[in-house]
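The complex is shown incomplete by one protein chain, all other protein chains being positioned as in the whole.
After this line comes subunit A, so read on.
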Amino acid sequence: MADVRLTSARYTYVHNDHKDPFLAIDTHHIAVRKSIAKIFLIYLSILLLLTNTFYVLLETSSTIFLWSILLGAFLVKSLHWKPVERDSLDATDLFRESILMVLSFYFVFEYTESVVVMPAFGVQLETPYGSGRIIRRFVPIGKILKPVLNECVTPVTCYWSLALIIHGEEELMLVFKVKFNSCGILGIGLILSLSVRFEERKDPKESIFLLAVESLFDCPRDMSEPGHPNRIEWDDSSSFRICKIRILNKCHSAVLLILVSLLAHFIVQELRPPVKMLVPIWKALCAATDSKEAQI
C-alpha cells in the first residue's frame, strides 16, 4: 500500500493505493482546513446584520437589548447542543437542525472529501456535510466517458476543477462539490427582510429622503388605483407627509437581501484544491476509463 501526501496552505492530499489483488481499489482524499479569521469575520457580519435588521424592525433600544439577549442565549444553547441523527423531523426539529448544521460546521475546522476508484466497477465520491452526514455517490464505470480538468473563470477569480463527463447527461458531474451551509442564516435573513414595515413618518427630513427614493423608483404621484404594487397614499394636510410607502419596504428589503446574499457567498464552502492535487486523481480516473474501453 503506497501513500502519497501533498500539503498546501488549505488543502492536504492523501493517496492510498491498495496493491492487494483482492482489494484493487485506489483511494484519494482531500482534506480542507478552514481559516479561523474568515469564520470570525462571518460571525461578526452575521451579528451586525441581525442587529441592523432588529433596529430597523423595532427601533427602540430596550427592545434591541431584549432581542440581543434572546439571540445570545439561543446561540449559546445551540453551541452546546449535541447533534442527533433522526429519520423523520418535524418543523421545530428542522429549524433546530438547520441552525445546528450551520454552527457545528463552523466549529469543525477540518473535513475530508474522498474519491474511491474501483477500476472494474466505478467511482465512489464521498462528501461530508456539517451535521456529520456523509453523502456517497457511486458512478458506474460504464457511464463515465472522460474525466476532465476544467479551468473555470468567474467574474472575480479563476480556479481548476475536476469533473466527469457522464454518458447521457448534458452537465458535467463535479467530483468535489460546492457546499452550501448557510441555509439557517439565509432563512432568518429572508424572513426578517420581508417582514420590514414602516409606520407613519412626520419628520420632514425623512419625508425628503422618501421623496428621493420615490424619484429613484420613478413612481408618479397619482398612482391611486387600488391593487397597484407601488401604491402611495397621500396625506393632503401637508405636502411633505407620506405614509405607508411600500416602495421603501421593498428598497430596504432589497438592500438586506443583497447583504444576505453577499454573506452567503462568503459562507459557501467551495472546494478548490490546487491542480497538483487534482492531476493524480484525474490520471487515476483516466486509467480506469481507458481500461474499461480496452475491455470493450
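As a convention for this text, contacts are C-beta pairs under 8 Å (C-beta built on N, C-alpha and C of every residue); 3 or more make two chains touch, one makes a residue touch a chain; residues count from 1.
Quick note on the criterion: contacts and distances are computed from a predicted model.
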Omitted chain, identified by the protein name its UniProt record gives, among "UDP-arabinopyranose mutase", "PIGA GPI anchor biosynthesis domain-containing protein", "Oncostatin-M-specific receptor subunit beta" or "Elongator complex protein 5": "PIGA GPI anchor biosynthesis domain-containing protein"
For the chain left off this view, which of A:E151, A:E170 or A:E293 is in contact with it? A:E151
Among the options A:V14, A:V139, A:I165 or A:V275, the absent chain makes contact with A:V275
Where does subunit A touch the missing chain, residue by residue? 9-10, 151-158, 160, 274-276
